[in-house]
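One structure is given below, represented as structure tokens, and several questions about it will come after.
Every protein chain but one is kept in place in this view of the complex.
The letters A, B, C, D, E, F and G name the chains in turn, as written, and every chain counts its residues from 1.
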Amino acid sequence: MHGGGYQDLGFARLDVDREARTGDPEVVYGAGKTVPQALALVAALRAAHPDRPALVTRAAPELLAALREAYPDQLTADDEARCAAAGPLPASVGTVCVVAAGTSDGPVAAEAALTARVAGAAVTRVTDVGVAGIHRLLAARDALDAADCLVVVAGMDGALPSAVGGLTGVPLVAVPTSVGYGASFGGVAALLTMLNSCAPGVVVVNIDNGFGAGLFAARVARRTGRPA
Amino acid sequence: MHGGGYQDLGFARLDVDREARTGDPEVVYGAGKTVPQALALVAALRAAHPDRPALVTRAAPELLAALREAYPDQLTADDEARCAAAGPLPASVGTVCVVAAGTSDGPVAAEAALTARVAGAAVTRVTDVGVAGIHRLLAARDALDAADCLVVVAGMDGALPSAVGGLTGVPLVAVPTSVGYGASFGGVAALLTMLNSCAPGVVVVNIDNGFGAGLFAARVARRTGRPA
Amino acid sequence: MHGGGYQDLGFARLDVDREARTGDPEVVYGAGKTVPQALALVAALRAAHPDRPALVTRAAPELLAALREAYPDQLTADDEARCAAAGPLPASVGTVCVVAAGTSDGPVAAEAALTARVAGAAVTRVTDVGVAGIHRLLAARDALDAADCLVVVAGMDGALPSAVGGLTGVPLVAVPTSVGYGASFGGVAALLTMLNSCAPGVVVVNIDNGFGAGLFAARVARRTGRPA
Amino acid sequence: MHGGGYQDLGFARLDVDREARTGDPEVVYGAGKTVPQALALVAALRAAHPDRPALVTRAAPELLAALREAYPDQLTADDEARCAAAGPLPASVGTVCVVAAGTSDGPVAAEAALTARVAGAAVTRVTDVGVAGIHRLLAARDALDAADCLVVVAGMDGALPSAVGGLTGVPLVAVPTSVGYGASFGGVAALLTMLNSCAPGVVVVNIDNGFGAGLFAARVARRTGRPA
Amino acid sequence: MHGGGYQDLGFARLDVDREARTGDPEVVYGAGKTVPQALALVAALRAAHPDRPALVTRAAPELLAALREAYPDQLTADDEARCAAAGPLPASVGTVCVVAAGTSDGPVAAEAALTARVAGAAVTRVTDVGVAGIHRLLAARDALDAADCLVVVAGMDGALPSAVGGLTGVPLVAVPTSVGYGASFGGVAALLTMLNSCAPGVVVVNIDNGFGAGLFAARVARRTGRPA
Amino acid sequence: MHGGGYQDLGFARLDVDREARTGDPEVVYGAGKTVPQALALVAALRAAHPDRPALVTRAAPELLAALREAYPDQLTADDEARCAAAGPLPASVGTVCVVAAGTSDGPVAAEAALTARVAGAAVTRVTDVGVAGIHRLLAARDALDAADCLVVVAGMDGALPSAVGGLTGVPLVAVPTSVGYGASFGGVAALLTMLNSCAPGVVVVNIDNGFGAGLFAARVARRTGRPA
Amino acid sequence: MHGGGYQDLGFARLDVDREARTGDPEVVYGAGKTVPQALALVAALRAAHPDRPALVTRAAPELLAALREAYPDQLTADDEARCAAAGPLPASVGTVCVVAAGTSDGPVAAEAALTARVAGAAVTRVTDVGVAGIHRLLAARDALDAADCLVVVAGMDGALPSAVGGLTGVPLVAVPTSVGYGASFGGVAALLTMLNSCAPGVVVVNIDNGFGAGLFAARVARRTGRPA
Partner (left out) sequence: MHGGGYQDLGFARLDVDREARTGDPEVVYGAGKTVPQALALVAALRAAHPDRPALVTRAAPELLAALREAYPDQLTADDEARCAAAGPLPASVGTVCVVAAGTSDGPVAAEAALTARVAGAAVTRVTDVGVAGIHRLLAARDALDAADCLVVVAGMDGALPSAVGGLTGVPLVAVPTSVGYGASFGGVAALLTMLNSCAPGVVVVNIDNGFGAGLFAARVARRTGRPA
């Protein structure tokens, strides 16, 4: 039984033992936290585990700026993704390819990509390849086949994972986004499309959950044990 | 104001004046009617308009058999579609192409096809071309471009209309089917996919409504005035 | 296979080859784009295809003002529709009639009308003809019958397409709007009404999707080949 | 405080005091009851109140047959409505007009009509007047205006009450029916249409609740105090 | 057929003929209109029908202030109801009693009450009588029985109409309000409660639709022909 | 850590250690099990814990008959509840009062009552006391106040717990039932009503979950330590 | 019958008689009330019942500040809970343990805890013990077993009550929170999880309803009659 494994910061009990269990970095969910609260959490994680990065997601621009100031030499940040990792990135094992349907799906795709990299995989990107322009997708087929796990991000009709899943047998994680209007219901339409994909072996995460998809994909890629 | 225009059969007031308004044949919805009731409705329509067909939809096998017996020389029937038309078919004007994703979508596609033919259009068919096997779809591209209106039928993820709509600018009517399970919700997932299609200019009808799609497509095809 | 067909702008890959496939103008979706981003997209499209217009939809007033300044002699803009087209309008082929139930449905109807015109059809308008005042609708019957395709826009109960569809056999595209309150659920009630229309041959687009309806209707109208 | 007012039958406590409070007859909901149970309830009500009828709704054919045998001279029954009233009908005060969109809405309309009559109103009927055939509805306008309360029954798109409500200012109770398929969701689409009616002053009851609508309408009609 | 019956204001076609059809006053829905637009509509209605009032609903405080200035001697306004009527009120015929469950239901109840009065009925009020405090409700029983029609307004669990409907046989219109939180879904929970009321003869209007309930109730009350 | 605590029957691992953790009897959910499977489970539980009863819920009539034969002297069964307990009942501590709105709610109320008794509480019953007949409810007030925990069962509008909760401060568990039709959605309407109860301190269990309510109520009653 | 029992403040009728019926303190729901309105309600309750506290929930910071100023010596306030109680707290009878899954569930847990204390129970807290870190939960087992009633608060997947319910037989009230995103639907996902808990005897309150859970739990704890 895990005797201790966490540290009390007053406003949160911090699980400093996670990677021993899961092999993943610690994560600070930035939304709803003040900049000082988030910085304190990152500092505690950095102190507990100097050898691996702390990932901050859903970070407002002020928080990203504060992190850049606090960790000038050690920060890997992505403004579109609203994410940053403080500390040394791990070596890459296996490859994750992040595919996005439209430019508005960019932030979610970027969150997935940075997460996967921080969690230990190499990352490639394919962008702007919606189902309504199939020739673009076919042109990207080699990049798809070269990956150990795909993350396919799409809003509106959410049809892209079905098309990608018909082209390749690489494990595929679909991410519905809240991009759309009317009867898209904030991403529910895309979510249902993906859950009902006619391509076999498509799995799905929650709406806009680029983090979860990137983390899962990195876990799959790391299993291959192949340095990327 | 339309003075009369209908005939009282006791169990239904029959609108014998429809084509003057819409250019379409009369239709008898077979579900929930006894065989004698349906036959009486068809007979009344045949008598009122000997020069054009009466279409029966959602016909049980017994009703189809009874119609074959009653109109041995004049019946155009399709068992998969559960439809039949009694009376002479009109000459074809324009072409409707009915595309179906999977074999289980067959009955709805067949209903659309027979309806479109009875409503005055020529009909072509493309079958078994789901999004998860894009190469089959690309091979059918000439048939798509040759049509005046497309009817694209798909269940499960309902992604096919998006892919077809990205390949061609022919007017496209999408028909979600109730084929699927789990979170397909009897066709609702496919319906939402189609309403949110990322391909521009896709329109949608109700779940399993092959009749409505076929009728609409024939109206579009007939507008071209081009004998098929 | 389409060899190239797109151009990389850095923040978006632009499909400059669309009309070759679909016969429609290029479209820039204005929502969520900065004014400079939108202007850059329009300029690229104008340069690639000087002979046909680029349509901007969901444009904020600032964007409309910037477009008016950038294309003083070539802009067809509609403030209510929040749309503008830069470049020469095509000659009209066929006629689209846009029908709106109430004054609050005006913006969606205007978007449909401008889109249809830019996409190559002549456009007529019938306004303020709700089901609850049937005499107004009956008075508009000639305009309905004269069109090659109808776009019928309605919020709240969404009942207007059923009434229009009972009066004429012209192909009819129904557009639910998000106008309403309480159990209208942002247009879902009207959407369901239209999907279940008791008038045959009614097709539906997504809530508030005037653009999609106008584009589809213009495609139908153009098929007639009849200069309007 | 009502001292007693009910009678214990073992399997149900019977409220024999209802009309003193509401002016309505007693009602036995037939569904889920055995024929002997239903007969016992009717007998108890007849004994407690020989001067007014007991209404049985949702009665299976066997129950209707048993009631006909038990009350050969006093039964007012309607097979389509699946209802019967045992005992003398009250004199009529005021008039209820029951309007139905299609023949499949017949059972619900019949239930409303018999209920209204048993609850003390005169009843007129208008049938088969859907929104998609407006000329039939306009022809029935005098019957609408002559009533003290309207019950308007419709399935599928549920649009009829909006059209009727635009023609007359008579109080109007809308009844959605479960007639329809696909995205009609067993009457929910029609229910939402009616709740969002663009005609002012439309009120709604539950799906298929002809009884509730008929009872309410009779209460309104009786308020006029005018013998019909 | 109604020859004319409306007047074109540029931004709206005004139906100046409504009362001839329905017996109700004209109504201006204030939400989404500018103060000048609303004032122009009221002025046109006042000019067309000097003998009856024009009702403005969902009026912002600025609009109410402007109306008070424009019609200093003829305005009946209610700030809680966000409504005002310009012009002489009709004599009262029949009585409507408006019952509200909690103080937060006040605005909807006030809208119903003012509407009913402007539409020609006398109005009484019973407030703060929720189901969770039944003794207050029982104390109001005489007021309930004295009315010709009840309007019962409730949010949260929406249970009040069932309790009131068990106490009296007066026609009862239930109004769900959007008061509540969590799984009240903006009034949907109360709406469903009311549609499923175990009290017979309860009818329902849309969420927060005090206007519709008040108008309907006044129509019922006027039918009695009894001066209040 | 619980070393063992379960027993492997081949088709199920049986948790024979539950009461040590929870103080409740073991339960066999009868639905979907064959009679021999259910009997084997009961026998194993009887053998492991001869001093306390095994409760079988959702038992078909055949299973109840088989249990009566297998445990002729030790079975406490209730046909309406579709439940039976084999083995000696515990002494009663505290009192649970089960209140039901209508006769159709009987099976769920009976399941709650038998469960509460088997789980160690005394049980009283109040039946047929719907909100629409408030005087019956007021007459039962003493029984309500005498209990340590109430279980209030209601379908349709689910309003009864609000009314009961306004009369007494005894802890109240509300149970929605699937009794109803149309927009009751199989109990969802009643569930929402109860979750939004305007009476404070009402808690809710799943639709038709008489077992869960009875078990919870017995746990509360047992806490009092007062022999009933 | 309760003769009086309430007091008219003009803007609200105050039920000053509640505790005689329920044993609970009076409550002022702060949301939507002005600071003066809320203060007046508290003052009236304090005057009517000087011997017991008045609880204010959903109080904005300004209201909490005003209460601290008005009742400097008698206020028990909790900023995270947004609640305060004016007046002497009752002696504690029984113990309520409030368990929270994550730090974002803190405000709802704090509301439950303060409510339970003001309503007469002793309160213990266990925080930050999500299902995804089971070892933390197991470490808290003694605190769980020592309570008379548990309140378990969780957002996102809402899985915590199932895990807690498997560890102990103490009565357990689950509170879903609106913490989450995407398909959490503002707490509906957690609510459904809790209603379907595989642990027996879990009851549920509305989303974010810490007050209701705390009040219910205190009622259960007080029943034990054991001073804490």
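Throughout what follows, a contact is a pair of C-beta atoms (placed from the backbone, for glycine too) under 8 Å apart; a residue touches a chain by one contact, two chains touch by 3 or more.
Note that the structure is a prediction, hence the values are computed from the model and not measured.
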> Who does the absent chain touch among those shown?
Replying inline: A, B, F, G
>> I'm checking contacts with the chain that's been left out. Which of G:L67, G:V126 or G:M156 qualifies?
In response: G:M156
>> Of the residues A:V123, A:A183 or A:V205, I need the one that contacts the missing chain.
In response: A:V205
>> Suppose we count only contacts with the excluded chain; which residues of chain G make the list?
In response: 101-102, 130-134, 137-138, 156-159, 162-163, 165-167, 180, 182-185, 188-190, 192-200
>> Touching the absent chain: which residues on chain F qualify?
In response: 1-2, 5-6, 11-13, 15, 32, 178, 187-188, 191, 206-209
> For chain B, which residues lie in contact with the unshown chain of the complex?
Replying inline: 103-104, 127-128, 133, 135-136, 138, 181-184
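Here, only the chains that are shown with their structure count from here on.
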> Using mean CA coordinates as chain centres, what's the chain A-chain C distance in Å?
Replying inline: 37
> In angstrom, rounded to a whole number, how far apart do the mean CA points of chain E and chain F lie?
Replying inline: 45
> Cα centroid separation between chain B and chain F, in whole Å?
Replying inline: 52
>> Residues touching two or more other chains, restricted to chain B: which are they?
In response: 1, 167, 188, 191, 195-196, 200, 206
>> Taking the top-of-page definition of touch, could you list the pairs of chains it picks out?
In response: A-B, A-C, A-G, B-C, B-D, C-D, C-E, D-E, D-F, E-F, E-G, F-G
